[in-house]
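Note that this complex is displayed minus one protein chain, with the remaining chains in position.
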Amino acid sequence: MRAAVLTGLEQVVLEDRPEPEAGPGWVVVQVESASLCGTDVHQYDGRIDTPFPRVPGHDFSGRVDSVGEGVDESWVGRAVAVKPSLPCGQCPECLTDKPFDCKKKKLIGLWSDGCMTERIAVPVVNLIPRPDGVEAWQASLLEPLAVGLNTVDRLRIVLGESVVVLGQGPIGLALTRLCALSGAGRLIVTDAREAPFEVSRAYGASDCIDVTKTDATQAILDLTDGAGADIVIETSGFPSSSAMVLDAVRKEGKVAHIGWANDLPPLPVIPIMAKTLTVFGVGGNGGRGQYERSLELVRSGRIDLDPVVTHRFSLDDVAEAFAVASSKSDGAIKVVVNP
Amino acid sequence: MRAAVLTGLEQVVLEDRPEPEAGPGWVVVQVESASLCGTDVHQYDGRIDTPFPRVPGHDFSGRVDSVGEGVDESWVGRAVAVKPSLPCGQCPECLTDKPFDCKKKKLIGLWSDGCMTERIAVPVVNLIPRPDGVEAWQASLLEPLAVGLNTVDRLRIVLGESVVVLGQGPIGLALTRLCALSGAGRLIVTDAREAPFEVSRAYGASDCIDVTKTDATQAILDLTDGAGADIVIETSGFPSSSAMVLDAVRKEGKVAHIGWANDLPPLPVIPIMAKTLTVFGVGGNGGRGQYERSLELVRSGRIDLDPVVTHRFSLDDVAEAFAVASSKSDGAIKVVVNP
Amino acid sequence: MRAAVLTGLEQVVLEDRPEPEAGPGWVVVQVESASLCGTDVHQYDGRIDTPFPRVPGHDFSGRVDSVGEGVDESWVGRAVAVKPSLPCGQCPECLTDKPFDCKKKKLIGLWSDGCMTERIAVPVVNLIPRPDGVEAWQASLLEPLAVGLNTVDRLRIVLGESVVVLGQGPIGLALTRLCALSGAGRLIVTDAREAPFEVSRAYGASDCIDVTKTDATQAILDLTDGAGADIVIETSGFPSSSAMVLDAVRKEGKVAHIGWANDLPPLPVIPIMAKTLTVFGVGGNGGRGQYERSLELVRSGRIDLDPVVTHRFSLDDVAEAFAVASSKSDGAIKVVVNP
Partner (left out) sequence: MRAAVLTGLEQVVLEDRPEPEAGPGWVVVQVESASLCGTDVHQYDGRIDTPFPRVPGHDFSGRVDSVGEGVDESWVGRAVAVKPSLPCGQCPECLTDKPFDCKKKKLIGLWSDGCMTERIAVPVVNLIPRPDGVEAWQASLLEPLAVGLNTVDRLRIVLGESVVVLGQGPIGLALTRLCALSGAGRLIVTDAREAPFEVSRAYGASDCIDVTKTDATQAILDLTDGAGADIVIETSGFPSSSAMVLDAVRKEGKVAHIGWANDLPPLPVIPIMAKTLTVFGVGGNGGRGQYERSLELVRSGRIDLDPVVTHRFSLDDVAEAFAVASSKSDGAIKVVVNP
């Protein structure tokens, strides 16, 4: 079968690979849609170390093709979304049937070959049945929502609180929508390009700030009577954005940090104390039902994923898909690959 | 000046009353808009005991006409909303500058003459400046929102939780909108007439159940995969509605009780334990900023009050206003009186 | 092997029963200590319906004797505590490896034969390794602690809050100790006999009220400056005790209801609203780590179980054990049976 393979920095080629087989407790999934996220792109551009050659990709959906020993036969043919991390299967949590509390979970496509291929084997515990009315491409875009849910669940927005979302990439946009749904009052977003702002507004943003043209901290203070926002969520992973969170939040406010980069500046402690802040670190999707709830938000129409998908490619054109996603050219937000 | 006066059951007449004066710490407010709520109606129909004669009304807005000793002169002429309960001024809370923690607060229009008149004296601490963009009639409709905020603040809806609001009178409709804004997933409402359902849907309800035609408990179970809703909020004050809360809520769910009536059936304890429920009693607007936040929700357009105002009368026609509000004839939801 | 068997109301005899065998995923545990709780006693006295004949008992500890297919051999010989409810093994929760979210869990000793015997088969998921320093008799007394933890986890006591625990049977005493450990300020307890008050005081109670001699509600108001307690926890299951919770709690306070009886009076709704109360129903031990944490509280010495064990019997004297536990004669609190 065909598979996209990262063979080096910015090198992705199509190869023929052997068919996967489902071991005990595993299934083979026919990939129907896969999406590219920041991790894939950073594996491609080198900001995340990857053992080459590697089949990339972890956010996908499809249909169960075959099942291994001990897995109910009724799974065969079912449409599914797939959780993107593999439990280790060896730790106390895995051995006592809590695989998603596994502290050694490994991301598919980084630590093992991923979903940019025709078929892939995964543990049955990673499957979520895809309900009627949710299409494959939608179910391949759940991870930003699950990460966002893990964030708003901890922030516990009080109805009417002002929220700032720094960065309007896929996770930033997911948070814009989730904060709007969760009771945000004034909802201010920032980005270094204007391309995503149309989606931001459709998702509920009240104010969009282009950081290349405006002093974002000052603008946020102006929009909040000089007090700062109740909540500031940093998703961009840019040092300059991370550096402003403590100035943009009000006294006794809340900060969430999600954007991940090696060059983020550290947070000074004095303002965290002086302003009596609460800082939430968010390191993933939580693994406690956030995927299932994300799927329901899509199914019920509370989140319309259509405007974030700016580009679609076939597996044959996967090199171009990576090039577009990496350069963010042509207003790219989300790039979807359909094997 | 003119004042509407309740002189007995279902008797409201227009009288000439002396002008109010502002004592120390008080102001006189020129009433620009007043709304009728369930309390007014029950004073009129006798379900709430009232010492007659009494000028009714407590939910109103206007403009400061004059100020008493110790009150800043700059208040004169300002547009204001007014909190509807008078602190006692004598208790430890009042004497230590926490008047809204006063446990003896008395509702204007019930314990003292109210706002269905041209001018009324109130303490300056009861005033909230009315911002540009909020009209007088809007600022006279804040109480149901403040009570609703006091409810959702305690329920702390998790994004996607299913919510049932029993009753779609003014408080039920306020809760429908506030729950939609706060992250409710499926949002089911009930009422004994279909009239309010158009507003319910505009406010975000996903399912509207006419309890005169449908077994509401069964319908709620059907809409929640047989599990019951995550949250059930009773606002109707009807015994049959109160009696279903424990059946309509899921195991480990939350119940809020707001609808007030003397004939509500008591809650059996065994199901509260067996289902591990949490039951919240809500007795008012909380008095801790809920009014100010309600005003902001209206100002920002997050809540559109237009569809709930079904009838408007001048003070001269106040008897008809009470008749309509009491009979709920002609699809009445909210009746507003403009002196 | 020998087993105690309930053959009818107040009839318990010793019989010879066949040895249990461990099916797939199950183990056989050699019972080293079993304790009698209210459920056992009510099966004996008829307040809980039981299909006779039945081997009673569910709160016990022992040592693994043999293991069934698929269970790690290293369990054999290990000292264990045992969670007392059997997951159904058939529902979605059980089939997706969350057996303690099973909604059809059945209590051992009520729905199947229990632990008042020499050996019993249970699922391996019900086992908790018993650490060094915890003796078998201690590990057979965990259920009241687990139920109590499930209560204080939800009440979230703020340091210094006043707490009332109504009833000082095993669960009431567990809550007295757990509330003292969790930051209770004034800690008032009630019971209809003075026998347990020595333990109550050792566990941290500040005030002990004999309800047969004192008007408990008035005494609680007197001890709380007339305001009522911040938190009232009803554990006795007596109607007169349940009837006072709403009077004994302060405005905006919290109530927990644990004591289970068919004749409890229902709760009036008006005071729950008027006092803005939160009422927590507690229906069991929660099944989310409370057993493991109870074991640690015992191991670390934060809870000394010695004073609650007033009587110990051998399996041969099990009839007398039931008679003492049922009559609460001789100052009985907890009765332990050592096969």
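Letters are used for the chains, namely A, B and C, taken in the order the chains are written, and counting of residues starts over at 1 for each.
Methods note: contacts are C-beta pairs under 8 Å (C-beta built on N, C-alpha and C of every residue); 3 or more make two chains touch, one makes a residue touch a chain.
Keep in mind that what you see is a predicted model, and the values were worked out from it rather than measured.
One of C:53, C:185, C:266 or C:307 touches the chain omitted from the figure, and that residue is C:185. Residue-wise, the contact with the chain that is not shown comes from C:152, picked out of C:152, C:166, C:205 or C:264. Listed for chain A, the residues touching the missing chain in the whole complex are 103, 154, 242, 251, 257-258, 260, 262, 264-284.
Across the interface with the omitted chain, chain C contributes residues 149, 152-153, 156, 158-160, 178, 181-183, 185-186, 293, 296-297, 300, 302.
Assume only the chains that are shown with their structure count from here on.
Copies chain A and chain B of the same sequence differ by a rotation of 180 degrees once their CA atoms are superposed, given in steps of 5.
Note on chain placement: the centre of chain A and the centre of chain C lie 44 Å apart, centres being C-alpha means. Not a single residue position of chain A touches two or more of the other chains.
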